[in-house]
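The complex is shown incomplete by one protein chain, all other protein chains being positioned as in the whole.
And then subunit A:
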Amino acid sequence: MIDFSQPTPVILSEVRQLTPTRRELVLNMGPQHPSTHGVLRVRLTLEGETVIACDPVIGYLHRGVEKLGESHRYAQFVPWTDRTDYVAAPSNNLGYVLAVEKLCGIQAPERAQYWRMIMAELARLASHLVWLGTHALDIGALSVSLYTFRDRELILDIFEKFCGARLTTNMMEIGGFSREIPPDLPEMVREFCRYFPKAIRQYEDLLTENPIWLARTKGVGIIEPDVAINYGLTGACLRGSGVNYDVRKAMPYLFYDRVEFDVPLGTHGDVYDRYLVRIEEMRQSIRIIEQCLEQVPTDGPLMAYESQYVIPPHKNVMTTAEDMQRHFIWVIKGFSPPKGEVYHAVEHSKGELGYYIVSDGSPIPYRLRIRSPDFVNLQSLPYMAQGAMLADIVALIGTIDIVLGSVDR
């Protein structure tokens, strides 16, 4: 039992930060600050411009998404996943629906799986574009952000065509997709795949060999491979240090074992390597999308049918009594997955995104836990900030690639 009558124990490092010596300055960066990517607050102790201590404070965007998941029916929670990492909403949808499908023991049809891959990779591109734009903007390269947002619009147009929404897409359903793929969508995606490599070259022209960019990113924020593993980093933060771990390769889900792609790895583990890794990941995503477009069947079902866990198709609901009843029950009461617990991870643009669900056999999850990649990755900020300059802090926040909606949940 915690004795609340006693004052809360104070951690020693905090004491040091709160009472700086005469040479030190405590700078409170955020939660309102142009480059903390939302509402991250970083408490810095500075000596001149050198960072002595760095203490990220999170929780300013906490909405209790996990708790909401424990009071919503399974299918009702999908829109909430959009709102965790809102720059890559389809990837979040994917992680959740795959976890629920694993729990229920159902699988979406082949065609739906391929389209899920395409959408997840497009979401990765959209997320990486936001990351690249804001990261470059933080370091001072003004124009890159506008170029990346220009190209991200094309991806959002594809999302809009596909599901009607651009940002919080809510596009994936448990069991597949309940609406038909628009007939001109494949061509739209193909057109984007033809265009996008040129755009990547444009960003690289501005940054990759720019001496100022190199000076600002090389040798900054180095994470050694063992440290990265100890911190539990995933995604580009881990692969930038040279550790080969990509959920798509390590635990293939969907049809990632049917497509060819490389996992780019860094060597030094600094900001620059993570930049290169993410740029290369964008190229690989295009490769994956192109292969998916070749392999995806042009017609066939998009929804796992004849299952108590899946919403019946709209046409049958209107024509048959059984499906109308099933639909009614599904909507009003929800479905009850078998008892048990399940963890499913996907390779989100920021790292391993895992959904851990405990089911007690009722239509509402007993426990829903989101392992969000940027929450874990953000831990490494104080480590990377040791001895950094003030200006490096914004580069480091950028290189972790955080979205506060996902960090705080």
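Criterion: a residue touches a chain if its C-beta (ideal position, glycine included) is under 8 Å from a C-beta of that chain, and two chains touch if they have at least 3 such contacts; residues count from 1.
The definition used in the following text is that contacts and distances are computed from a predicted model.
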| item | value |
| --- | --- |
| Absent chain [UniProt protein name; select from "Rod shape-determining protein MreD", "Na(+)/H(+) antiporter subunit D", "Autoinducer 2 import system permease protein LsrD" or "NADH-quinone oxidoreductase subunit H"] | "NADH-quinone oxidoreductase subunit H" |
| Of A:V78, A:C104 or A:I139, the residue in touch with the unshown chain | A:I139 |
| Touching the absent chain when the full complex is considered, from A:Y147, A:Y272 or A:W330 | A:Y147 |
| Selected residue (touches chain absent from view) among A:L276, A:I289, A:I357 or A:V394 | A:V394 |
| Positions on subunit A contacted by the hidden chain, ascending | 25, 27-28, 33-35, 49, 136-143, 146-147, 150, 206-207, 210, 212-213, 215-216, 389-394 |
